[in-house]
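A single structure is presented below for examination.
Apart from one protein chain that is not included, each protein chain of the complex appears where it belongs.
For chain A:
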Amino acid sequence: MALLLDSSIRMWVVLPIVFITFFVGVIRHYVTQLLHSDKKIDLEQVSDSQVLLRSRILRENGKYIPRQSFAMRKHYFNNAETGFFKKVKRKVIPKNPMTDHSMLTDMMKGNLTNVLPMIVIGGWINWAFSGFVITKVPFPLTLRFKPMLQRGIDLLTLDASWVSSASWYFLNVFGLRSMYSLILGQDNAADQSRLMQEQMTGAAVAMPPDPNKAFKSEWEALEIVDHKWALENVEEELMSRDLNFGTFFSQDRTCTMF
């Protein structure tokens, strides 16, 4: 079904929504940075996360160390009585969001800076730019999407691919993520999808709320791993190839700073 839309829609609706979304995102980024408070890191959590990392590396790269060393480490972790994963039980305090003050403020700040503007601006756009369709999505949609994407337009025969301004706004919110990383650099606070994946990387990785469970799953994973030494035939492999010294040594290598 072909509809011809007024070109002033493009100028006065599509582009303004893009700009509004973009600038609100940038402002959100700077506001979040201003309100940002340093997270207090627990020594034990850091230590535990690194131990888990070491155990994982042992599983993956254990084939590069001799068999006995691998056995020694596996024993250290998994031994029935003295193994690390068996012996160490961490006291788990379930973090109740209501009583834990820092988590409460963090949650509130997150809500304030991310969800609130989205709702406010979404509502305003819905009110200001209502009653007409903006654009057509390139793929066909079923009729069930109509009430969601075509608010305020009560045409039964209109194709569900034609969407209103609110849906264009939401499309922008998720689509401009890559623009933000281009302009604001990686790791910016305007990136809303990070709300959905609460992750911190680096030296201070926040432990999953139950380290005991993590230990148990790591123990199981380590139990089933077998040591297949990668260096079994390394000498034959080395001898079968040429060492290729031809281009390596040259006379005119000057060492300067620049």
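Just so it is clear, a contact is a pair of C-beta atoms (placed from the backbone, for glycine too) under 8 Å apart; a residue touches a chain by one contact, two chains touch by 3 or more; residues count from 1.
By our rule, contacts and distances are computed from a predicted model.
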| item | value |
| --- | --- |
| Among "Large ribosomal subunit protein bL19m", "V-type proton ATPase subunit a", "Translation initiation factor eIF2B subunit gamma" or "ER membrane protein complex subunit 2", the UniProt name of the subunit that does not appear here | "ER membrane protein complex subunit 2" |
| Residue touching the undisplayed chain, where the options are A:2, A:34 or A:257 | A:257 |
| Of A:5, A:65, A:121 or A:184, the one touching the omitted chain in the full complex | A:65 |
| Touching residues (missing chain, whole complex) on chain A | 41-43, 46-47, 50-51, 53-54, 57-58, 61-62, 64-66, 69, 203-204, 231, 234-235, 237-239, 243-246, 248-249, 256-258 |
